[in-house]
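If you scroll down you'll find the structure; I have some questions about it.
Here the complex is missing one protein chain, while the rest keep their positions.
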Amino acid sequence: MKRLLTAAFLAAVGTGAQAEDVTLQLKWVTQAQFAGYYVAQAKGFYEEEGLNVTILPGGPDIAPTQVIAGGGADVIVEWMPAALAAREKGLPLVNIAQPFASSGMMLTCLKESGITTPADFADKTLGVWFFGNEYPFLSWMSQLGLATDGSAGGVTVLKQGFNVDPLLQKQAACISTMTYNEYWQVIDAGITEDQLVTFKYEDQGVATLEDGLYVLEDRLADPAFQETMVKFVRASMKGWKYAEANSDEAAMIVLENDQTGAQTENHQKRMMGEIAKLTAGSNGALDVAAAERTVASLLAGGSDPVITKAPEGAWTSMITDKALAN
Amino acid sequence: MSALWLAVGFWLAAWALNVLLAGSFLARTRAGRALVPLLFGVAVLVLWEGLVRGLNVAPVILPAPSVIAAKIGAELPVLWQDFAQTILKGAIPGFVIGAGAAFVTAIAIDRSPFLQRGLLPIGNFVAALPIVGLAPILVMWFGFDWQSKAAVVVVMVFFPILVNIVAGLQSSERMQRDLMATWGASYWQTLWKLRLPAAMPFIFNGLKIASTLALIGAIVAEFFGSPVYGMGFRISTEVGRLGLDMVWATIAVAALAGSVFYGLITLIERWVTFWHPSQRH
Partner (left out) sequence: MSRALPVLTVLAGIVVLWYAAAVWMNATWVYDQAERAGTSVAFRDMVAETMTQERPLLPPPHQVGAELWKGLFGQAVTSKRSLVYHAFVTFKGTMMGFGLGIAFGVLLAMAIVRFRAVDMSVMPWAVISQTIPIVALAPMIIVVSSQLGLTGRDVPKAIIAAYLSFFPVLVSMVKGLRSPDQMQLDLLKTYGAGEWATFLKLRLPASMPYFFASLKVAVAASLVGTIVGELPTGAIEGLGARMLIGSQFGEPLIMWAALFAAAILAGLLILVVGFVERLARRRMGVPG
């Protein structure tokens, strides 16, 4: 009922001058990956800034980019490759803050598959997430010179579901994992770390920027919206830093917000610990060098690049400059 | 804005024409019966096009039919590959295996009223269950390729078909069965000559229900892991890439495939059950 009221309320004032309502669309289901926002809400950081923030969890069929295009959110959490690809499709997304300094994406392989270096990927089956998350993988493969269309000498790509079963069932030699989630599920399943070989995108020099905050370009021209976003980013980063420092408490806050009730304390506490490593060192401001590296990596896609030309104005420090100034 | 008004105008004109057609002698001809729904479909597409153009709906929200049609034309090989993977390898083998298994099971339990009484309520119950929930589990068991999709389809179609066959086999009348008995017909002769033909309307009813389930099952299962082609894969991936024109192109193919599949079963039904009152025109 309460949510219904908020929704009705949002619909009623959404077009008016009262710009202090913010709707945030997450990239995936409620989990510690988004702890900063939930902490900022639970600890009243948003409230202190005079914001009324609604956090919408995502899911396998929800593309944050599509939600923001449809006006269903003011700001979204998205990975830079997907955001840049959407920008090329004519949806002018702009990065306003980058809470995640480093990438948590890895390829995790069973040692028994005989893989020791990326060169061994040839003729193996690799599990990859799609739905906008495949871009970093595709650009890495094309840099390695491995075809992904199933031809001989290339790699066979399988779209993995939402879990690590393809590796456990040996349907794939390697699967995509995040340092904060799936990797630990493999370990939980009883496979020890020395039975695994992992390739971090970060170490391979193909890392792309992950969870950042994106808004639509035309709305940024509005000073009132700018002001709201400054407050939002400031409060969110306060939430992130709190979550980093109080990782267990943050995990419990996330658990409080998980409406499926199916998440466990174990998973979330561990996830929060790993997430803290990725947000460490970011004050919210985008590292332009890292963004340019992301662009370069995406452009280097060989015959089938993820984006065809370097984007202009895909990020701005306008918001973080103000948010971090005081 | 004018595009919108044009479209609305076209819609009204088409509707008026349909009302005229439906009232005229043409409505009794085969051509008329095909023309009216066709005109209606075209009018809906035109209205859609007008809405999208007139209201400037962003293509990442809802692409116009013309854009989708262009996409279908441009991406035929990809669409064919997806179709082959999902329908030809996933849905149809699954449907055939499921229907075959249901048939064998129905015959196997036919001689045991005890088993029938036990299996029928359970079958009826399972037929009403949200079997789609099994999709992630079956993908885990049978791998990511078409085998797991076929498995989902088998499970989804098995019970509706089984229940209908069992009900159909019981539909011949006592008097008819007695007549066969007086002729000295064996169990198998009675089954073949009387009870199976009598069961056909029921069986086809089950097959029709199962045909739409088969498509849903094959597509949902692809959401939980698949190779990098297939209709479910295409839909979920292209939504993430904001390639909405491709999503709708795939939906169009799915609708077409579903209708053809359904139509095919209806045709076979007409041919097999020509004697049934519902087929007399």
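Letters A and B name the chains as they come in the text, with residue numbers starting at 1 for each one.
The definition used in the following text is that contacts are C-beta pairs under 8 Å (C-beta built on N, C-alpha and C of every residue); 3 or more make two chains touch, one makes a residue touch a chain.
The structure presented is a predicted model; accordingly, all values stated were derived computationally and were not measured.
Among A:29, A:276 or A:295, only A:29 touches the chain left out of the display. The chain that is not drawn here is touched, among residues B:12, B:88 or B:122, by B:122. Among the residues B:19, B:74, B:88 or B:267, only B:19 touches the chain that is left out of the figure.
In the full complex, subunit B makes contact with the omitted chain through residues 15, 18-19, 21-23, 27, 33, 36-37, 39-41, 61-62, 114-119, 121-122, 125, 127-130, 132-134, 136-137, 140-141, 211-212, 215-216, 219-220, 223-224, 231-232, 235-236, 239, 244, 247, 250-251, 254-255, 257-259, 261-262. The omitted chain makes contact with subunit A at the following residues, 3-4, 7, 10-11, 14, 23, 29-30, 56-63, 66-67, 69-72, 161-165, 168, 185, 188-192, 195, 258-264, 267.
By definition in this document, only the chains that are shown with their structure count from here on.
The centroid of the Cα atoms in subunit A and the matching centroid in subunit B are 38 Å apart. On the side of subunit A, the complex with subunit B involves touching residues 60-61, 63, 65-66, 69-70, 82, 85-86, 89-91, 130-134, 148, 150, 156-162, 165-166, 169, 171-172. Per the touch definition, subunit B reaches subunit A in the complex via residues 58-61, 136, 139-140, 143-144, 222-228, 233, 236-237, 239-244.
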